[in-house]
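Every protein chain except one is present and positioned as in the full complex.
We call the chains A, B and C, going by the order they appear; numbering starts again at 1 in every chain.
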């Protein structure tokens, strides 16, 4: 039974800066009620964000180590703001935003949602502090649960569509929390560990190449997908074979030993410019000490495991490696078709895999209306598609049609390589 | 009849800096001899370069107005070096290079051909001066003609393959001579005219959209093409329609008047960043004075003609315009298929037309072996394909499979827009 | 009575990361004992640093808002390191450094003390966190007190010389803690207050100009001074008059209203370049809202008080203002002589005052030997001298011979203006 007036549930106590939601009794919902299912999903995703944050102190959470990365604190607040802006404000009557200034601070790039703080300056925001952001998340959590408990069925359809996007959105940021803190720690000469017991993915095995059938790609089933995975469409594939396994550190060490990083003929022109400008001579976070290669991981610095999949390489490096190996990178269509056919080992859970496909709209792609239409479409230039998922990707967030994308110079992600080859 | 020893034909006079080719008698070749045909083609292309240079003084020829552009003088020397390096040195016995230092100065980016002068510093080379570069071109011309006259038939096959590439290469630079000098003149507050009688292309007409058949794209016929046009391959097209005509200045003025340059929602994210960083508010070389729009052309500053095709727009602008118009840009496959079917007006000779296709290798693409393999392949990232040809494109250099490519921010080329649309 | 072996007083417990000083009984020292006086001075200075830090949370303490500023946390650690490096390591037998890695992290610029973390990257150090730095400070505090209690008289002379430098050094950083956090807060759209009850200095009064006698400048008395204040030397002054009071906000508002920030003729050439590059149109931290000028202060945003001394202006602005006023800035010699003669109001405690003197060595200046010789000498180019002291300057740290110095573009300090004039 909904409250007579939900606007009564947010009160601003005298002298308090933020409104305080009044604790509401949990509505009596049966175990099979879909509202319960959604509430549990919401709680699980939100808790996972906090679980990933737990090993980090307030000092860790405030720093932005490059313009592409964001502070942990910001990720936590931004994902809360996403629910507030797109779900609570339009759909929960009487909702009072936690802080009128947060929209400016925590909007990432949604032009339609108003002006926002410049991205490279996110690391300058010492306030609001972590405690205040925790309060913000609590406030949003309670309001979302209230909405789930009280919305009538007509409204629920809209609510669930946005809630679902919000959960997938938050899961994307869960992965970024890890990639971004690793980059921040790599700037620190003391090389802190995020979690000394962090488990790297198991060694990978490379078992030859698989032939590719002709097929359809793109998302066509039930369940959730981002708009850039649609529409499903037929693709006409040339004959090709795709590697079952991932490129390993052992193979990469051969590439290094063979002068891979000092042979411009192996590189794309822009790639070689990046090698020279950035001084790359090995994957990201690697360094050599006394003849041994070490890599900074979320568990601190560790010897490079030759059997593990190579990680933290840019598209430029992946492309140069493929050329050195006399092979190619797969297209995203090849990747997806092979994955659908169950031909790929380690497709998910180890490293993202660069494809040779520029990130472009699918034929017939249409961005959603409104601010959420900015989610994917406006980035469809200058970036390359990665497929699969890494060991930092939230569980259940990997699917064959998922299109990740980064600039070809980016390598702070958990990004690796799978090869392909074409008949001569 | 070949000379007894062709090594005798280059002499270095005492005290002279450069070797001097001994004038040779033109071999008596009949009018139907293919050697004559090639010699005439060679003379025509080389003369066209000089014809385009003629209106420019020595001061004009030395300046490099941005890193992407090159001095006229450099274009003239680089195209001569191309023949010297790839044709004369390997194939003309006894050939003496004009100047040992020129390889360093005039190699553009061929890593396999040795080290080279940094691209952004080409404009600092006041020496060799124009007279010396003219002498270099003469030297190369005479040697190429000698080679054509004296090579035996076995060698001729190789010679002609490289000669053909060299001519197409020089034609590409002929176009750049014009685009680059226009950019240089645009930096000068006095707005010089390259040729006060330069004829802009005639007004264009837009006559609706054409349906697209399914087809094969890529080069498969006789005659010359660059390696990036191969192999021909089938493409699977979604239903789409492509505009018969080009976007006009009148349409662009509507876009401007409607706030196109100040509406971030119309732009790709990187595109909007370029608008803000570069301060774009109209196509390149436009300025408004007393309520009238003027454009710097090769004929000096002229009023913007509403009926002419819009020109000097970047990919970002083309994409934003298409979004504003509720349309799309065509893919390169759509463009080529429509052009093959004769569906397009003004496909060639007016402006290059941006496509929404990132510049990528065709399925099965293989770069040539050796230095010439660097011609196209190593640029296949971060750039977008343009199709067709402009009024600065050398005659006979336009074909339906031709793939031009530039960074999406570039707009000093003669680049315009053709729209497409997809069924809802 | 010294302990039998001071090396026994630092123990590393099994499993602990840092050594732990064993608590020692305070030696029985009489109230008149100079060791007691120094210990009290040491305690007072160290406590003042913590008092200034107290309003700041861990998030606040980690951020570096520009390369010239440092995080609060870093200031706290660096001042502790200074005592460890220059006092404890050479003079306290058995002293164990708190953490071998801290020298790298917290050395500012002392080349002789070894390599160090790059200055602009100080804000990337989330670890060591604030708690660990507090432990570091405690460790150093206890060791310094132990040294004071146990050093024999011969050693005490050296100890006190360095201790004195260290205390003055820490006081300089106390001022920077405030200037730097104000700059950090100014980057935050929420404009946090450091201390809502922070007292701005009282209004100032301008009471005409004073004639200058001829005199000696530089430090010649008892007590402490930095090396750059020596040697005292005679200066030959031209006739001049110096303002008794400081330039006020009211005067600065006139300057603004009269187009001061848009009249290039008033500015030094480099100064005008700074105005254009930085977009200056008012003193630092000012903004206009609804026709009213507001300034961010340590107490948060406040209306600009017309009677207060202008603050947060660069040398370039001070110089332009003086030109606009038909006056000059004083030389540092003029300032010092006037201050010695008691002719100046508000010489100390309000704002630092720019002089027209470039920061140069005094005649006969010699930098100290060793790392401490890097304290001042190596900065004697490109900077301008400021005299006096601000309301952020620690008590007792102001003296007539003190030479502060900053680049002429800096304005995040509490820097203001006093005028001078020369007879026509």
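Following the convention adopted for this analysis, a residue touches a chain if its C-beta (ideal position, glycine included) is under 8 Å from a C-beta of that chain, and two chains touch if they have at least 3 such contacts.
Keep in mind the model is a prediction, meaning the values are calculated, not measured.
Undergrad: Taking the complete complex into account, tell me which visible chains touch the one left out.
TA: So, taking every chain into account, the missing one touches B, C.
Undergrad: Can you tell me which of C:252, C:315 or C:348 touches the chain that was removed from the display?
TA: Residue touching the absent chain, from the options given: C:315.
Undergrad: Looking at the full complex, which residue from B:121, B:161 or B:307 touches the chain that isn't shown here?
TA: B:121
Undergrad: When the complex is taken as a whole, what residues of chain B touch the one chain not shown?
TA: 57-63, 65, 73, 101, 104-105, 117, 121, 123-130, 184-185, 187-190, 192
Undergrad: Just the residue numbers, please: which parts of chain C touch the chain that's not shown?
TA: Per the touch rule, chain C residues meeting the hidden chain are 109, 111-112, 233-238, 240, 264-265, 267-271, 315-316, 319, 356-358, 360-361, 363-364, 374, 378-382, 384, 408, 422-423.
Heads up, the rule we're going with is that only the chains that are shown with their structure count from here on.
Undergrad: What is the shape of the graph in which nodes denote protein chains and edges denote touching chain pairs (line, ring, star, complete, other)?
TA: Basically the chains just string along in a line.
Undergrad: Name the most central chain, where centre means the mean of Cα atoms.
TA: A
Undergrad: How many angstrom between the C-alpha centroids of chain B and chain A?
TA: That gives a centre separation of 40 Å.
Undergrad: Return the distance between the CA-based centres of chain B and chain C, expressed in whole Å.
TA: Centre separation, chain B to chain C: 60 Å.
Undergrad: Would you give the residues of chain B that are in contact with at least 2 other chains, written as numbers and ranges?
TA: Residues of chain B never touch two or more of the other chains.
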